[in-house]
Structures are given as C-alpha cells and as structure tokens.
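Below is one structure. I have some questions about it.
Of the protein chains in this complex, all but one are displayed in their positions.
Here is chain A:
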C-alpha cells in the first residue's frame, strides 16, 4: 500500500517526524483519489504494521460493517489524520529501537534466547525430573563443538522457561490460597506473637499480590547474588554464568507450587509431606547438576582444596532451598 511504502522510506531516511510528514504530504496530493478508492475497497489500517516484512496486509483488523468502515474511511481520508498516523507510527518504531538498544546493553538477547528454546517434551521431562530425579543416570550437559546444546536437544541443559512460568504460577497460587483461607485463620493474631508475620499472610487484596511477587523476586535476586559470590570466592572457572544460576535457583518454584497445591488439597499434613519430598528431590537435583556443571577440566587440573570449596558451596546452596521453600509458602497453608 502506498502509505506503507512512504512510511518505510521516511523511516529509512531519518525517521524524524517532520520528514515523514513532509514526505507523506507531498505524496498524498498526487495519490489522493487512488488512496480513497483503494481505502474504500478494503478495511483501512488504524495503525501501520511496522514489524519486519511488508508483504502482509494489515490484517489484524477485521471489517466490522460497511457503515463503520465508511466512517473510519472518512476519518482517515482527512490528510491531517494520516499525517498524525505516520508520525505516531514512526515515533513508535523509534521507541522500539531505543528499547532494544538499551536492553541489549544489559542483557545479551542471544544468550537469553538459548534459555527459552524449549519444547513440550523437554518441559514435561524436566518437570518429571524435578520431582523424581533419583533414577536419572547421566547428568552431563552435552556440547556440540564447544557450544552447549539448547534445551530442546539436551535434557540436562538449564532453561529459564520453567522458572519463569513457575514464578508466575506461584504468585497466582499465593493469591488464590490467600483468598481461600477462612476468615479466622487469615487475620494476624493481635499482638500475640512477637515475631513478624510475613506480609503475604494477610487477607487477600491486590496489593498483597504485588508484595508477594516482589518478596519472592527479592529472595531470588539475593540467592543469585550469594551464589555468584560463592562461585567467585571458590574461583571456579566454569561456564556457570549468571543466567545459569538464575535458572537453577528458579527451579525451586516448581517445588513450591506442588507443596502449596498439596497443602490446599490435603491439609497441613499433606503440605509437610510434599515439602519434604520436593525438598529432597530438589536438593538431589541441584547437587547432581552443579557437580557436573561446575568444574571445567583445565590443563593443570583442579587442586584439592578448591574442589572441597566448590563442594561446600554446592551443598550450601542445596541446603538453602528447603528453607526458602518453607519460608515462602508456610503462611499460605496454615
């Protein structure tokens, strides 16, 4: 379409709004009648589809009815509205480019994409592995020519999809659990205990949900920082990047969800049973995974004290998980 071509030319040239306006305005007078005739034939786009290939029609917009289309057509027949449209969409594309650039400075998008390259069978198998890791034999991450295989092809590779989804599910589940709680249970005891109740133990209200989410996020960040410090102090030259550690510390949310669900269904005893089971499974999983991931064999070989140190760090990280799981979920299943 004519509007898209002119818009593309303006964007490629300098992207500033005035150029787009001028280019569009100059092009409009010549093609005015043709534009109107063409716009009457198909539903006019309310905003340009500026993402990538221009071969597709702006097809997200179904034609509601003849008179509505004609009214919109009449509105878009106004040259000033078209100019504003082009200007707005060029501003939007500029904003999108700027956001991409800023994001690229902090997080390498390619590395992030590696962690999200999952498929359904991988997710199913990984969830089964998180719950029952005792029969899995080989825990090595497979490489292909020095590049680790993406999670789609290797079951042992860490991914960020499961932790992200588990985190979001945990927040929603916390909201639901708080709403289900009976009135007598969910009100904090009036000055009876000297200790501080975690704020997720109140009755449900929308800000409690946000507080719960940010509390869990803060614990994740602190744990990742502690793990990074541990890896740095142990001076382990491994390929455990920050995102790897984020993935491994995000796997506990699956255990949390299972514990909370069992607690809601079967009461407090079920909660403790599920807590014990998922904690031990998670500890086993983390110890096995990190022991094969951490020491990268270099030519000199790892000296003995450093390996002890790494083992202590791994065990410490694993032992920390049940505490966090208990702390973040006990108030939900009271």
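One rule holds in what follows: a residue touches a chain if its C-beta (ideal position, glycine included) is under 8 Å from a C-beta of that chain, and two chains touch if they have at least 3 such contacts; residues count from 1.
In this section, contacts and distances are computed from a predicted model.
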Protein name as given in UniProt for the chain not displayed, "THIF-type NAD/FAD binding fold domain-containing protein", "COMM domain-containing protein 1", "Immediate early response 3-interacting protein 1" or "Auxin-responsive protein": "Immediate early response 3-interacting protein 1"
Selected from A:144, A:214, A:241 or A:268 as touching the chain missing from the view: A:214
Chain A residues touching the omitted chain (full complex): 196, 198-200, 211, 214-215, 217-219, 221-222, 232-235, 300, 303, 305-306, 309
